[in-house]
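One structure coming up, written as structure tokens, with questions to follow.
For chain A:
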Amino acid sequence: MTALARTWDHLTLPGKALFILIPLLALLTTGLIVVIALFGKQILDILIFNLPIVRFVFAATVLLLLAPPIAFVIIYMEMKIIALMNLRIGPDRVGPWGTLLSTIHGLKVLMKEDFTPTRADPVVFTWAPVVVFATMALSVLVIPFAPGLFAQDFNLALLYFFAIGGLTVVGLLMGGWASFNKYSLLGGLRSAAQIVSYEIPLTLSVVGLVILAGTMSLNHIVQQQGVYVDATGSHGSGWFLDWYVFRQPLAFLIFAIAATAEANRTPFDLTEADSEIVAGFATEYSGMRFGFFFFAEYIGVFIISALTTVLFLGGWNAPFPFPRISWLVDPGSLGIGLLFVVALVPLLGTLLLAAPFYLFRSQTRWWVALIIGFVLFNVVAGGLFGLWAYINFDWVAGLFWFLGKTFTLVFVFVWMRGTLPRVRIDQLMGFAWKWLLPASLLNLFVTALGVLVADALRGGPA
Partner candidate 1 sequence: MTTPTPTASEHRSTDDPRITLDEGVGVFEPIPPYPPRTEREAEFYTLGDGEMFINMGPQHPSTHGVLRVVLKLDGEKVVDLDPVLGYLHRGVEKLCENADYHQTISQVDPLEYISSLFCEWAPVTAYEKLLDVEVPRRAEYIRVLSGELNRISSHALFMGWFALDLGGLTPILWSFIERDEIVEMLAALTGQRMLFNYFRIGGVNGDLNHEFLSRLGDWMSRAVGQVEANTKLLNENEIFVRRASGLGVVDQETAIRLCMTGANLRATGIPFDLRRTHPYSIYPELEFDIPTRSEGDSLARYLLRMEEVKQSLRIIDQCLDKMPDGPIMAKLPRLLRPRPGRAWAAVEGPRGVYGAYAISDGTDQPFRLKIHDPSFIHLQAVGALLPGNLLADTMAIMASLDPVMGGVDK
Partner candidate 2 sequence: MDRAFKRRLEGRFAERLTGPVRQRHDETEIRIAAADVTDTLRTLHDDPAFGFEFLSDLAGVDTGTYMQVVYHLWSDTTSDWLRVIADGLSREDPRVPSVTFLWKGAEWMEREAYDMFGITFEGNRDLRRIYMPPDYTSFPLRKDFYLADDSARSPGAGVRHMERVHDPRNSTPGNTLRRARA
């Protein structure tokens, strides 16, 4: 007992934690194994019976976990791209080319003091960032990333998206009101006015598209923008002229502008105009609560870009029909040869790629050449594997095109931030009500008329 006590005394804090955790984990694992062994079939039955719920919970968890990395990527993009536009260097210290800086920012935010002002309403103050972050994260649920790679698909997905997206304003208002700060209040009210005003053109601009598509399911909208071949069970793409942006150009323009305002991005970032109202609704926030606002903003940028991609830019469809190659090598057909392939190919590849560096440059040490060869082999193998996956799996190809388009749009958002000044609140509201709303109504009527005329010409209603 004394030995144990002395050991305990000599342990550091992480050591003490591990000292407790490891036996606990071992116990839990054992218990879990026993439970699965005894009741595995019943548990599986229950899970399969409630498959939609299980799928939803799983997807929601995955998306919540994915949200911070997406935000980190976009924050890094913003830091680096704006720095390059400003002729600065930007982040270059943490990680290669500073890529880890946004992650470090996220960790820093976690460690900062979580401060509540004296007269703030503590409950509302605490829940405001949660509401904002949750609405943003919930919006991701309906977005189809790739064929078969989506959390939920139902016929009201678009409506759901706008409804949940509109809830963001509640969180911003809560934060602005509860902070007991006039800058926060002004920021919250500005965001309420702005988001409520821009919801209308945003939603109306899409109605024309919905008329054309005949559905509000985002999956179906995406499928309509490419040639969708279901007979062979595989998805193929058509040309990019099938995208809705060419059938609804005005709607795309309105949607892009209104979406910028919805995401509170420059030139419509009045809610957090730092030269006017300090940081708007987030003035009094610090620590992780501010971090939630921050993440929510960048996830907002992502989902707005993703929705634009889905609605107008063909979603996960490739912009051109690429020839389908059936080149699926079944690893099982190699038999025992697989073992040799797995054992020898990396070794031989590394040596092969290292050889030129060692042979043709006398200064290179053999181990340096080996490291170079190993890295190169990984790059080549990764590339080949990616190519193989792209060709053979629809979802890989879809994800590639979807993320490519989405992050191009994110880049456009960042580009605008680097270039444009901020509009004034009266100009902002005037633009929404005097220009965007009439334009979206016009687009709606023209589309409806076009559909009617086309149906009449074709003979009989749709």
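Criterion: contacts are C-beta pairs under 8 Å (C-beta built on N, C-alpha and C of every residue); 3 or more make two chains touch, one makes a residue touch a chain; residues count from 1.
How these were chosen: all candidates are chains of the complex that A comes from, given by their letters.
Only a predicted model underlies this, so the values are computations on that prediction, with no experimental measurement involved.
Here chain A is shown alone, and of the candidates 1 or 2 it touches 1 within this complex.
Touching candidate 1 in their complex are the following residues of chain A: 82, 85-88, 118-119, 180, 182-183, 186, 266-267, 269-270, 273-278, 417-427.
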